[in-house]
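Up next, subunit A:
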Amino acid sequence: MIERMSFPFHPFVLPFLIGMSFVLIYCLYGIVKILVQLTRDERRRFLLSLIKPSTAWKNIKDIFLNCLLHVKLWKRNRMLGFMHSSIAFGWFMIIVLGHVEVMLFLPDRVHLLYYPIFFNFFVAETESTIGGAVLFFLMDFFLLVILTGIVLAMVKRVRSRIFGMRRTTRASFLDTVGLYSLWAIFPLRLLSESFTAHISGGSFLTVPMNWIFRQFLGNDLYYLPTWWAYSIALGIFMAVLPFTRYMHIPAEMMLIPMRNAGLRIMHPRKGFARVQVLSCPGCGVCIDACPMSARKENLKDCTVYLNRQIRRGNEPRIEEISDKCLLCGKCTEVCQVGVDGPALRLAQRSMRKYGINQHYNIIDPEGYIGALGSAKVLYFAGCMTHLTPGIKKSVLSVLDKAGVRYSVMDPDGGLCCGRPMMMAGRWEQTRELIRLNTSIIKASGCDTLLLSCPICYRIFAQKYRLDGIRVVHHSVFFNELSRQGRLAVKRDPELRLAYHDPCELGRGCGIYDEPREAVSAAGVLVEGEKNREESICCGGSLGSITLSYEKRRDITLKSLMNMKAGSPDAIITACPLCSSTFGHYSDIPVKDIAELLDSKS
Partner candidate 1 sequence: MDFGFNLSPSSAVELDKVDTSLFRELCRIEPGARTCIGCGSCSATCTASEHSGMSVRKLLLSLQRGKMRDVEKMLTCCMLCGKCTMVCPRGINTRRIILTVCRLYENVEGRI
Partner candidate 2 sequence: MIYQGKQKIWSDYQKEIPDNHWFYVRSCIRQSFFPASEHYFLKICRDLLDRDIYESAHHTTCGGIAYHCDTIPQETAMTIVARQFALMTEAGYENLVTSCITSFGNYTEILETWREFPELEARVREHLWKSCRREFRKPVYLAHASDLVYKLRDEIAARARFSLVDKETGEPLKIVEHIGCHYSKMFPHKGVGGAEYPCVLSGMAEAWGGKVIDYPERRHCCGFGFRQYLVKANRGYSMSNTYKKFESMEPYHPDVIITNCPGCPFFLDRWQYVISEQEGKTYGPDGHGIPVLTYEELAGLVLGFDPWDLGLQVHQVGPEPLLDKMGIPYDPSAKYNGLDRKKLMTPGLPAVLKCC
């Protein structure tokens, strides 16, 4: 191997150099800015996590699996996974191999940024070494891998359904520029390397192409422009990257360690929120996943558009998107980057200024405490269960049948768990309600707090500090009673029951198996077409502030359709709100798990 140039520079590398430097400086600045925006505590936690071996290892593993191999995408759709990982991993490998080449053959040129990229321009092969052949082969191989990915990407632009996507985002102008420059990079590299293959060497792809080109192209004058073009394509891509969806490439590498460090979104726009927004690749997987997409007018209200509007600073649209969302969490579940759409929206909602701020100090906890018994199980029915007295009655009946002694915390209503206020982004009010309820619960002397509403359950389980009091959802509790034999459930082998995962219980709290087990004890469990993590919101969610009743109808119908995939005799759910929302439109019975178990025991 010898250097072709006496001086290791040629002006054509300038576009790349400029673009690359810009991106590096931009990202560096961005990282510093975000670190500054974090609170002191967060920053400390984040930096410590980077050097802590366990999280550091997890960071590397996650980045490798997610950013390069796109493991989550593979699980979603193999074509989609292959397309993304071929480009990302292939490109990564080409860069790595380029550096290996430089380090192997010209270690003193390692400091030149452009050398690994344009290696074949600067270095000519004079003798065939086994190392060179293997490297050249690998280079051509990964280039081929990338090109396959690019071809797939082009197909996806016209036929997204092949990739399991009904709808994709519409690219902005800069996104298009980025996209086309990205597409151009690799064919141009192929061309450049092919044209110079007879000088610099090549492998199975570049050598035959070189031979073909040389058949009708007489001299070597043409190869310099292609290297220019290759560099320019790279330069453009780098230069526009910060302003396009491709910003997700560097941002995701920040997101993963920050998430692993346990950071939460504290500010609607700054710090971790900023990283989340920038990490959105704009792929649009969330559009199909979003239950609101049942109505065409809502197609632009899913997380990908929220991120886009936040980047553009379009406040009216940010507010509209934030307030419309049902907060079902499905977009986060399907997002391969893991952008937390609901949390991002809650943060936006928390920005609002109100002229009337609720205070609950006039509510006297003593009135509730005085009415409590001494039972160890304390049942909190919650607002929604009070609206579905059938569920409340069944819960109490099951408890009686199982011989569980209990007292009811809110026999006549009047108390809210705080989750609705939290979903409106009103932390101060939420904290007040938590304080109020906590004082009552602690005074009760109970050891178990039983909830029949997932909305309540989620906040009690995740936000309350109850010092050892077990917080349990009735589906889990009743399943235990059934397994322990305290509740004798008669199974009807003819009865087909579809279990609907309430958003707050499933995606919200990760409870999928216990309710299914309980349902199976009473009948034959059938699944909806989408289930568990991917179940579809019933449409009744308190998460949405602006969706009106009539506009939720299509969402409910779509969710119902999903539940009926297995031709069930009844739909079973574990949430009073789901139950009554479905109840308005369903033509088959909709029951709460408590009602089911009560009727079968």
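The candidates were selected such that all candidates are chains of the complex that A comes from, given by their letters.
One rule holds in what follows: a residue touches a chain if its C-beta (ideal position, glycine included) is under 8 Å from a C-beta of that chain, and two chains touch if they have at least 3 such contacts; residues count from 1.
Bear in mind that the values here come from a model prediction, so they are computed numbers and not experimental data.
**Q** In the complex, subunit A is touched by which of the candidates 1 or 2?
**A** Among 1 or 2, only candidate 1 touches subunit A here.
**Q** Which residues of subunit A touch candidate 1 once you look at their complex with the stated criterion?
**A** 323, 352-360, 362-363, 383-384, 386-387, 413-416, 418, 420-421, 423-424, 426, 429, 433, 542, 545-550, 577, 580
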